[in-house]
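All protein chains but one are shown in place.
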Amino acid sequence: MTGTVQVPTWVSRVTKHHLFWPVVALVALWIACGIVSPGFLDVKIVDGHLFGQLVDITRNSVTFLLLALGMCLVIATGGIDLSVGAVMAISLSVALTYIDNSGTGEQAGTALIAIALALAVAALVGAFNGFLVSGLGIQPFIATMIILVAGRGIALAFTGGQITTTHSAPFKSIGSGFVLGIPTPVVIGAVVFAAVAFSVRKTALGMLVESIGINRTASHMAGVRSRNITWLVYVICGLLAGLAGLVYGAPTMAADANNIGQLMELNAIMAVVIGGTKLDGGKFSLAGTIVGALILTTLDRAVIIFHLPSESKDLFKAIVVIAICIAGSERLRESVGLRRVPRLPEPPASRKSVEVAA
Amino acid sequence: MSLTSDSAPVVQMRGITIEFPGVRALDGVDLTLRPGEVHALMGENGAGKSTMIKALTGVYKIDAGEIRVADEPHQFHSTAEAQEAGISTVYQEVNLCSNLSVAENVMLGHEVRFGPFINWPATRRKAKEYLARLNLDIDPSSQLGTHSIAVQQLCSIARAMVVDARVLILDEPTSSLDKAEVAELFAVVRQLRDSGVAILFVSHFLEQVYEISDRMTILRNGRFVGEYLTAELPRIELISKMLGRAGDELAAIEAGAQRVAHDERQGTPLLSAVKLGREGSIEPVDLEVYEGEIVGFAGLLGSGRTELARLLYGADRADSGELTLFGENVKSAAPLSSLKGGLAYSTEDRKREGIIADLTVRENIALAIQASRGIWRRVPAKELDEVVDHYIEALNIQPPNPNMLIKNLSGGNQQKVLLARWLATSPRLIILDEPTRGIDIGAKAEIQRLVVELASQGMGVVFISSELEEVLRLSHRLVVLRDREKVGELTNGPDVTSSTVLETIAASGSDAA
């Protein structure tokens, strides 16, 4: 899907691919980091485990990726899910509160039940969002804003207003463990990505989601179960957000309902958009969300490498988003089909070089 | 005083050329508009009519050529500039703000002011005056979107009068109007013409063009074919100039879709509705459609044709009566279940309810079969390719590229893709709602021929069209609707003509009063 098709005009094909600018930005960032901090690009194997800055970045990007995958599908249906950050907080609060109360946190069974419980609650919240959107026909922005506003309150209600801290090695391992030398979160991210990509592209879900996002009425008239599909997509998004909350919170084992997942909905949306999916719905790119998630995580890391105050990372995010949006803005993007679509004659694309500051 | 055709032209467009990436949309086209004249701009879809209008109104920048208004060269950069020069447009799809009030839509840009404030009461009064000149008595503070398309169109014309237009462009103004409304509109057009306004009229309805226009300019494939006096150009010649084909070839197309006149009712009906109705949408209707039969819905716009079709397909829920599809009683109809049962409905509004603009032709064709299979059972690529290739060839979809985005096809070809979508589900009964609206003559004839062919293969067809002639030519049986009520049923035959149908409509009118 990265579009390096070897045809005579491959250069123009590649530069017009929707992932071109995001990938260029990511590589440029990595190279810049590599120059400033020579060890940046090294990946070592210590005790059979992969270590290195890139490994860290990949591990940290999993939270964004999980959120962005669900968000990407939701956005493709023409919706948006603002509640994912709050869902992260709820899911982590549920899991840790359960472990805390069970008193048998070190048993794998307890951890599994906690995870299942947390994911079930997350899926339930997703179902609630989906019901508001597809069942009652409320605008997605406002429907999911309800959980965004109320969600942290709910999470606080679970933890009783405390920051719940507890111990559970099996639970902790989903955030900081290794599987065959690869960090567990990376494995989780890869498995989830594969599962989502498979179920979207190997079934008709992808096409139907796109058709709903482009023209809901027409899709309905063609017999597409637009309500059920929309609903399903919100449930998936909630579920993945719940999982993201667990992966994110597991290393610290502290459910800080006020702060976990703060602004995550915006980061997730940003990852999706950087990855080349339009907010209007319709065509979407799952591969793009990986790139988007990696860019965001790299930025966080780059700030440290460049010895910049860590407070400035928001600024860089803003600059990168602006740069990528402008580079990919209409002249370049409008006539270019967003994904695997053969193109029509199109206006001479005006090339603007992206200046990726960092 | 009547202005003669030799009076000085108000608009002269010479050698207009507009290029889009890869396409030359207009290539050296001329157009001259004279005051006090209705000038028709003719051409098939894609001939460049809309582009020409947009060039004149400043929506598109011209790449070559010259526009002179009242002998002054002009280069418009926006509609606002064109309007200042006295050129106003009433677009095909009403292009006003439906969420604003009538008064606002009519007066915006010329509202009555009180210091820095808009004086709303005075603005509304003034709007009412302008509307009254068009015999339109509606509350100016009501929301535009709550009115019918016809009223909105008149509001659009009222707006043109407010800006004191010297040139009024009417782009397909009648495509959503019924006969009475068209007559009303034409009265207004004549009134404006007589007051010295130059009117550019674009329409697919040839009768209307002959009724209203004094002169016409014909375009084909973005090129100028010629300018003619309407009275001196026979219809068949007009068509052949538009199509660039010889006259006898056209006769053959006409013959291909000849009137069929026999009763096809055999066996059990594919569909039968008993007192099927929906409050506020359509009064209870009895209807039967048999195998191999073409049933035409005849009636003016707003007579309930589409509303009835939607009930049959399950797009709207009926609140009274019974519906039997293929021998089975339908409890709660829905598009998906109808489709699975073998009933397809090609919607009236191609853009809003038909095409998925950003998907390819292939995906658009696949949509309905895929939907009836469900999410998880994807139609195998090979099977789909066969289906798509088959229909692209059978329906002569141009260009024959399944991977093209459907939004880049012409209207006629979009319609064919939609037909392919429905036919691919192998329906036993298909409802075609305005399948020929807004598409060129060639494609129209092809679709008409296809309808006849489908019926002869045993498919039931419900055919809906605003063009009575077309319904009469194709249908075995006609269901006549008026004011959301079925008012009669006619078996087609040599003695059934458009006047018979109109009589049926008119006769019921007296009962209703």
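Note that the chains are named A and B in the order they appear, and that numbering of residues resets to 1 at the start of each chain.
Assume a contact is a pair of C-beta atoms (placed from the backbone, for glycine too) under 8 Å apart; a residue touches a chain by one contact, two chains touch by 3 or more.
The working rule: contacts and distances are computed from a predicted model.
Peer 1: Match the chain absent from this complex view to the correct UniProt protein name in "ABC transporter permease", "Circularly permuted ATP-grasp type 2 domain-containing protein", "Succinate dehydrogenase cytochrome b subunit" or "Sarcosine oxidase, gamma subunit family".
Peer 2: "ABC transporter permease"
Peer 1: If I'm reading the header right, one chain is hidden. Which shown chains does it touch across the whole complex?
Peer 2: Its contacts among the visible chains are A, B.
Peer 1: Taking the full complex into account, find the residue in B:S7, B:Q75 or B:N99 that is in contact with the omitted chain.
Peer 2: Touching the chain that is not displayed is residue B:N99.
Peer 1: Among the options A:S12, A:T104, A:N228 or A:S312, which residue touches the chain absent from this view?
Peer 2: A:S312
Peer 1: Tell me which of B:A8, B:A64, B:A180 or B:A381 is the one touching the absent chain.
Peer 2: Touches the omitted chain: B:A180.
Peer 1: With respect to the chain omitted from the figure, which of A:V14, A:L117 or A:I326 is a touching residue?
Peer 2: A:I326
Peer 1: If I consider the whole complex, including the chain that's not displayed, which of A:V55, A:I212 or A:M270 touches that chain?
Peer 2: Considering all chains, including the one not shown, the answer is A:M270.
Peer 1: Going by the touch rule given at the top, which residues of subunit B touch the chain that is not shown?
Peer 2: 59, 78-80, 83-84, 89, 91, 95-100, 104-105, 108-109, 111, 116-118, 120, 135-139, 142-143, 146-151, 154, 159, 163, 176, 178, 180-181, 184, 281, 301-304, 306-307, 348-349, 483-484
Peer 1: Across the whole complex, list the residues on subunit A that are touched by the chain not included here.
Peer 2: Counting over the whole complex, subunit A touches the hidden chain at residues 80, 132, 136-139, 141-143, 145-154, 156-157, 161, 262, 266, 269-270, 273, 278-280, 309, 311-319, 321-322, 325-326, 329-330, 334.
Everything that follows uses one rule, which is that only the chains that are shown with their structure count from here on.
Peer 1: Give, as an integer number of Å, the spacing between the C-alpha centres of subunit B and subunit A.
Peer 2: Centres of subunit A and subunit B (C-alpha means) sit 44 Å apart.
Peer 1: Of all residues in subunit B, which touch subunit A in the complex?
Peer 2: Per the touch definition, subunit B meets subunit A at residues 20-23, 313, 315, 335-336, 338-340, 345, 347, 352-360, 363, 366-368, 370-379, 401, 403-405, 408, 421.
Peer 1: If we count contacts the way the header does, which residues on subunit A are in touch with subunit B in the complex?
Peer 2: 202-205, 207-208, 210-211, 214-215, 217-225, 229, 282-283, 335, 337, 341-342, 344-348
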